[in-house]
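Note that one protein chain is taken out, while the other chains of the complex remain in position.
A and B are the chain letters, set down in written order, and residue numbers restart from 1 in every chain.
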Amino acid sequence: MTPAVPPGARRRARSLLLTSGLAITLAVVAIPFYWLAVGATHSSEEIFSSPPPLLPGGHLADNLKSLEESAQFSRVLLNSLLISTVYTVCAGAVCTLAGYGFAVYRFRGREALFGLLMLGLVVPAQVTLVPLFQMMADLSWLGTYQAVVLPNLALPFGIFLMRQSMASLPPSLLDSGRMDGCGELRLFLRVALPPMRPSLAALAIFLFLYQWNDFIWPLIVLRDGASFTLPVALASLQGLDETDYGAILAGTSIAALPMAAVFLALQRHFVSGLLAGAVKE
Amino acid sequence: MGQGTGFDRRRMLKAGGALAAGAGLAGAAGCSGSGASAGGGGSAGAKDKGRITVWSWQGPAAELKALTPEFNKRYPDIQVTVEDIGNPAIWDKITTGLAAGGQGLADVLHIGVDYLPGYVEKFPGGLADLGPLGATAHKDAFAPGLWETVAPTGKKVNALPWEANSGGFWYRADLFEKAGVDAEAIQTWDDAVVAGKQLKAKTGAFLIGLDKPASQADAANFFQMLLQLQGTFYFDPEGRITLGSPEAVRAMTLIKTLNDAGLVCDLAGGWNALMSALKKGTAAVHPMPTWFGGIIEEQVPDEAGKWKVRLPPAVRRGGSTAATVNSTHLAVAGSSKHQAAAWSFVEFVLTRPASQVRIYREKGIAPALMSAYGDAVFHEPSAFFSGQKRGEIFLAALKAPQPAFHYTADYARALKLVTDAQSKVLLKGADPAAVLKEAADQLARQTGRKAVR
Partner (left out) sequence: MTAATPAGPAAPAAPRAARPPAAPVRPAAARRRARRRPAPYLFVLPALLLFGAFKLYPIGSSFVLSLHRTEGGTQTFIGAGNYERLLDDPLFWTALKNTAVILAVQVPVMLALATGLAVALNSRLLYGRSVFRLGFFLPMVTGLVAYGIVFSVLLNKDYGLANWLLARVGAGPVPWLTHPLWAQISLGLALTWHYTGYNAVILLARLQSVPAELYDAAAVDGAGGWRTFLHVTLPGLRPVLLLTAVLSTIGTLQLFDEPYVLTGGGPDNATLTIGVYLYQNAFKYFDFGYASAIAYALAVLIGILGLIQFRVLGEKE
């Protein structure tokens, strides 16, 4: 008989093996990212020198200065934080509600309505860009943040993600809640959501990331340099033959920090066993 | 789209608006003011009053910003906002605005020659006619051929030229000297093949470099220049496809000859590869336009005195050595409510020699405006280029009579097919005439244009 849990020594050996194996993989994966950070501290000429710089250089301050001067970097960083946060909260609510509705209920038109929403995923955004832009112009919304945020709140990806995740809710859990006389909304908030914390965290991470990196739509609807989001501002640093690559890499590196913080904060919710109690009853 | 759907759509939009208010987001940015409501038809407005927005990128945008205080001395009541959108991002932004009937565009738009004809043909009315605003008075102020580019039908003036680049022949004088070849004596590209062989044998350097697998969209620049030196292009003035013309076959055959002789190094990867070839001295010649001089000075500052420039050899003996290979322009959006004020700005920047001289001094952007060349800056000897007066060399090219090259709305598509054809010749040794005919046929099928010859 194999014991249920390996004894200490064997367990530690397997731990070490797994950890070191993953560490090597991570080291390879991290190379581009490491170089991104290194590039952020060099001038454009140094970046394209041969061989490329492997160690940090002394150009970070200059890069940040030119970011601030030519792209209003700190302002733009705040814009992106604001937009991404508002978007994550609103879209998170919309997607979770819809995902729950599609996952746990059977109702007339369920498949058709879900299919309709998935059209947004299936039809490439490049061809819906112009008519959507026209709508924003008709509404006199160009240059406003609602034009950036509202059209993408019902994100098919988010709805799909939540539908697939909510499918793991045991029907017995909800039924027993109903037996206790819970209303449907209370049932959703009190019974269904708590064990879904890992998926909600994943959803929030993706929504934030989506808005944080979204480029083409904000580029098209925003009008005033002071209202630009990060990717739009970074793209404005590109020219025909005078692109400030150092500044772009510095901007990207710094832009990664808030996103990393969001990830670290939310990944705490990836904890096992949230459903355990529910299943046990 | 019927009336009914329009109504439904508006009703739905209302619902969207209510949701916006509910989400507490309405007006978060507070910058929906100027031009945002401009849709459909624009209007002239006052010549000396109004708020205008300008879209450009990086260097030129910085210069436009720098010119604004001077502009305001003459027009104190025009408020100018220059937005640096970045390039290529600006094309997505302008294209979307034009495709949406001109909605949301800035008043003044900076547009390259590769996009201008497409915008004019595909989105009629998208750009304002500058003729009635006073542009026609400047008809003869620009380098030959460029007026036909901005006013192809001779009726409507779609833009005014800003930057004009001529094809150049930047070469490593030291390598040529070492090989015992007189670069200035090369008269045709056939001569260049002979010179290139000697150069390769003596110095190991390639004659030129090309992006053989067409990893970038501009991989066929050299081919295009060879066409322009012969006074032809991808389309004739009637818009018919001329990719199969004898001139085109001649140009592609020349490229094949150069390549088969081992004189072409591979610049696969585009710009980065070009820069690394420049630094390593892989190729002795860069057949690049006017603006490339600044790049050489910047990238290989140690090689001062080793470089020279001349106009490219002709394709046929006695043929032209002058070709205006690209230009950029300022246009006014057809939807602009302040077209007259926008025109005032365009006129100030593009037709006033002092403005253009300043821009050239700061950013090396060569003016299309001929009167700007009276300034001393174009006649100074350059220490880097072995004491040559390179401003004068390119001025001579600009002055040379040139046909207008008809880019048409399908230029980008033609360019794509040409680069693919060139790759087949360079990588697979394909027959120039055959690949060009194939490209012409495919272009004809895709665009409905007729292929001639």
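Couple of notes before you dig in:
In the analysis below, contacts are C-beta pairs under 8 Å (C-beta built on N, C-alpha and C of every residue); 3 or more make two chains touch, one makes a residue touch a chain.
In this text, all values refer to a predicted model and were calculated from it rather than measured experimentally.
Taking the complete complex into account, A:184 is the one of A:184, A:224 or A:241 that touches the chain left out. When you scan A:83, A:137 or A:235 for touch with the missing chain, the hit is A:235.
Across the entire complex, the residue among B:141, B:164, B:195 or B:214 in touch with the chain not shown is B:214. Interface residues of chain B with the unshown chain, by the touch rule above, are 1, 5, 9, 12-13, 15-16, 19, 91-92, 95, 99, 118-119, 121-125, 212-217, 219, 266, 268-270, 272-273, 276, 280, 409-410, 412-413, 416, 420, 423, 427, 442, 445-446.
As for the chain not pictured, it touches chain A at residues 1-2, 4-5, 11, 14-16, 18-19, 22-23, 26, 29-33, 35-36, 39, 47-52, 54, 93-95, 97-98, 100-102, 105-107, 110, 113, 116-124, 126-132, 135, 150-154, 157, 159-161, 164-165, 167-168, 170-172, 174-176, 178-179, 184, 188, 195-196, 198-199, 201-202, 205-206, 209, 212-213, 215, 230-231, 234-235, 238, 245, 248-249, 251-252, 255-256, 259-260, 263-264, 267-268, 270-276, 279-281.
One rule holds in what follows: only the chains that are shown with their structure count from here on.
If you average the Cα atoms of chain A and of chain B, the two centres end up 38 Å apart.
Per the touch definition, chain B reaches chain A in the complex via residues 9-10, 13, 16-17, 19-20, 23, 25-33, 35-37, 39, 53, 57-59, 81, 83-89, 92-93, 96-97, 99-101, 103-104, 272, 275-276, 279, 291, 294-295, 299, 363.
Within the complex formed with chain B, the residues of chain A that make contact are 45, 48, 50, 70, 82, 86, 90, 129-131, 133-146, 149-150, 216, 219-227, 232, 235-243.
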